[in-house]
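On to chain A.
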Amino acid sequence: MKSDVSVITPNPKTSGGARWNYLAAWGYALEQNNGDEAKAKEFVTKLFKNVPVLDSGARGSTTTFVERGIGDVLIAWENEAFLALNELGKDEFEIVVPSISILAEPPVTVVDENAKKHETEEVAKAYLDYLYTDEGQEIAAKNYYRPRSEEAAKKYAKQFPEIRLFTIDEVFDGWKNAQKTHFDDGGVFDEIYKP
Partner candidate 1 sequence: MADKRKRHRVLPGFGLSMGYTLIYLSLIILIPIAVLFLKASTISLAEFWDTVTEARVVASYKLTIYTSFIAAFVNAIFGTLIAWVLVRYDFYGKRIIDALVDLPFALPTAVAGIALTTIYAPNGWIGQYFESIGIKVAYTPLGIMIALTFIGLPFVVRSVQPVLQDLDQQYEEAAATLGANPLQIFAKIIFPAIFPATLTGFALAFARALGEYGSVVFISGNMPMKTEIVPLLIITKLEQFNYAGAAAIAVVMLVFSFVLLFLINFWQWKTTKKYQVS
Partner candidate 2 sequence: MGITIKDVSKAFGTFQAVKNVSLEIPTGDFVALLGPSGSGKTTLLRLIAGLEGLDSGGIYFDDIDNTYKSIKERNVGFVFQNYALFKHMTIFENIAFGLKVRPRKTRPSKNEITEKVNELLKLVQLDHLAKRYPSQLSGGQRQRIALARALAVEPEVLLLDEPFGALDAKVRQELRHWLREIHQKLNITTVFVTHDQEEALEMADTVVVMNFGEIEQIGSPEEVYQKPESAFVYSFLGRVNEFRDSEVASESDKISYIRPHEIVLRKILQGDSIVSEVSHIHVIGSTVRIELRRYDTNDLFEAEMSIDQYQKMGQVKKGDILYAEFKNIVVFDKNSENKLNHSGKSGIRNSLKSKLI
């Protein structure tokens, strides 16, 4: 971690995407230091000390980095990074892929109670199923989301660099614990900014 490289990432307190960024960095450091939590904390602390602007959302950070030219590195989801590159041309920015990162899975589910109330259970379930059809997976891949179906994954393998991925359950024992340890008031993240 170089101290003169400034990093752009949103505020994990207000941005969900930022929490993934934070956890990815944490997991990466754990991996590098053989599971040493203190080292991981040190790494993440150093990382956030190099953040000059903490936007309230992920898109805000992308804007800050791309439009305002602030910072040297933007931590972003893979699909966001590809999108930014597409928008601005490949020679503007370089995508750096870490050796290991977190598997960020946007959750999708049917909320039974609400669907029942609105009498839309069928449509909702159909939509959910559609997402995992070949067609649905293809659309996801085209938008730079890693597809889950093997077929689509194979087809778009070239598009996505090889990377080792860990899940939030493996390293942080689920969201609930991650939120509590890291992001709640008085959590690890707050300690980083303790004066």
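On how the list was made: all candidates are chains of the complex that A comes from, given by their letters.
Observations
Here is the rule we go by: a residue touches a chain if its C-beta (ideal position, glycine included) is under 8 Å from a C-beta of that chain, and two chains touch if they have at least 3 such contacts; residues count from 1.
Treat the numbers as computed from the prediction; the structure is a model and nothing was measured.
With chain A as reference and 1 or 2 as options, the touching candidate in the complex turns out to be 1. Contacts from chain A toward candidate 1 in the complex involve residues 11, 13-14, 51-56, 60, 63, 67-70, 179, 183-185, 190, 193-195.
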